[in-house]
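I'd like to ask you about the structure that follows.
Complex shown without one protein chain; remaining protein chains in place.
Now for chain A:
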Amino acid sequence: MGKVVLVTGAARQLGGRFVRRVQRDSGVDRVIAVDAVPPGHDLGDAEFVLADIRQPAIARVLAEHSVDTVVHLDVSGKALGAGGRTAVKENNVIGTMQLLGACQKSPTVQRLVIKSSTSVYGSAPRDPAVFTETTPPKSLPSGGFAKDAVEVEGYVRGFARRRPDVAVCVLRFANILGPDPDSPLADYLALPVLPTVFGYDPRLQFVHEDDVIDVIGIASHEPRRGTLNSGTFNIAGDGVLLLSQCSRRLGRPTVPLLLPAVTWVGSALRTIGMTDFSPEQIRLLTHGRVVSTVQMRETLGFHPRFSTAETFAAYADSRGPGLLPPERVGRAVDRLAGPASRAGHIQLTSPGRGAHRRWRTPRSFRSTTTARGRGARSVPHGAGRGRAAAGPRDPRRPVGRL
C-alpha cells in the first residue's frame, strides 16, 4: 500500500507546486490537497478537498482518506485573497491547532512536515551573527507572521511530545524567492524605490522556490540512508546578500530613511494595502538575519541547487529591470573608464612619448577599448606582465623617476 499525502495550503502557488510534484514521486498513492478556497491552478491527479483547517472537519478528511503523511504548508505571512492580518493569524495559529488535534487523534498519521520560517529567531542587534537551530532568540518576535511561526512551532513541539511515534519535521525557511513568490519581502523588493533604514545594511538570505519544493519532498518521505529527516532545520541558500547589493542588482534605487520614518512609511503603506510591511519586517530590514545551514546539509542531507545570490538573480530576471538597471549603470562607469583606459593604452604601448601627449588617442585605439566593454580593466597583456616583472624593482627606483 502506498502513501497518502495530505497537503494544506494547496491553493497557494507553493502548495500547488508541491501537490503536482509529490504525486509523481514513487510510493505515493494518493495526494489530498486541502484549502479553504478553490485553487486557481491545476493540481494534476490530486484530490482537492475544500475544507477549512480551522474547522474540526479536517479530522474527518484525515480519517476518511487514512492519511499517513501530513504536509502543512498553510503557514503564511500573507492572506491569499482578501482578509487582513487577523484572518492570516487565525489561519496560521488556529488552523495549525486544529490540524494537529486531528493528527493526534488519527491512528494512521506517521509523518508531519511543517513549513515555518527563520523569522522565529527575530532580529536584534544583540543576536549572534549566525543563528543555529538551537540559538535562543534574544527578543521574541512581538507580532506579525514571526509570532505566528513561534506559536505554530510551540504547538508542533507539544504534538511531537504527545505523539512520539510520528516523525515531525519543522522546516524553517529563509526568505523564499522564485519566479512567482508571494511573501512580504518579495512585495517589498517589487517597490520601484526601496525605502531602507538609514545607517543599516541588513544581511539577507534567500531560498529558491524549487529548493523549497525539493526539501519538502525530502522531509515528507522516508529518510534516505545516513540522513535523518525529523527535527528542526534551517533552510537557506548558500551565501549572504546585503540589502544594498540586492537593490543594486535589481536596479532599484534606495531611499534611506531614519528608523522612525521607516516605521511610519511602513504603517502608511500597510494602511493603503500596498504591502504588508509589518514591524518585524522592518526589524529584518534593519538588523538582517543569517542562519546556519549545517544541519540541513549534514543531517537532512539536502543541498540546495540555488545559492542566495542565484536565487536572487532568478528573482531579478523574473521582475525585469528597475529604474537603474545594473547593466546601464555599469556602462555609465565604463564610459567614464573609457578615457582613462585609452590614456593608459597609448601611454603603455608607445613608450617614448612625453606626458603631454597622453590624452591624445588615435581613433583606432578608441574603437578597441570601447569594444572591450570592461574597458577599465583592460590593460594590455604585455604591459601587465611587464609590470608584474618590474614590481620588485619598484622600491629601488630613485624617487626622482616617480
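Convention: contacts are C-beta pairs under 8 Å (C-beta built on N, C-alpha and C of every residue); 3 or more make two chains touch, one makes a residue touch a chain; residues count from 1.
Criterion: contacts and distances are computed from a predicted model.
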| item | value |
| --- | --- |
| Hidden chain of the complex, named as in its UniProt record, picked from "Transketolase family protein", "Iron complex transport system permease protein", "Glycerol acyltransferase" or "Sarcosine oxidase subunit gamma" | "Glycerol acyltransferase" |
| Absent-chain contact - pick from A:Gly27, A:Gly40, A:Gly84 or A:Pro125 | A:Pro125 |
| Among A:Val19, A:Leu62, A:Val197 or A:Ala314, the residue in touch with the chain that has been omitted | A:Val197 |
| Options A:Pro137, A:Gly231 or A:Pro326, residue touching the unrepresented chain | A:Pro326 |
| Touching residue (missing chain; options A:His41, A:Arg248, A:Arg297 or A:Arg319) | A:Arg248 |
| Chain not shown, touching residues in chain A | 125-130, 132, 135, 197-201, 203, 239-242, 244-249, 259, 287-288, 290, 309, 326-327, 329-330, 333-334, 336-337, 340-341, 343-344, 347-348, 351-355, 358, 374, 376-377, 379, 382-383, 385-390, 393, 397, 400-402 |
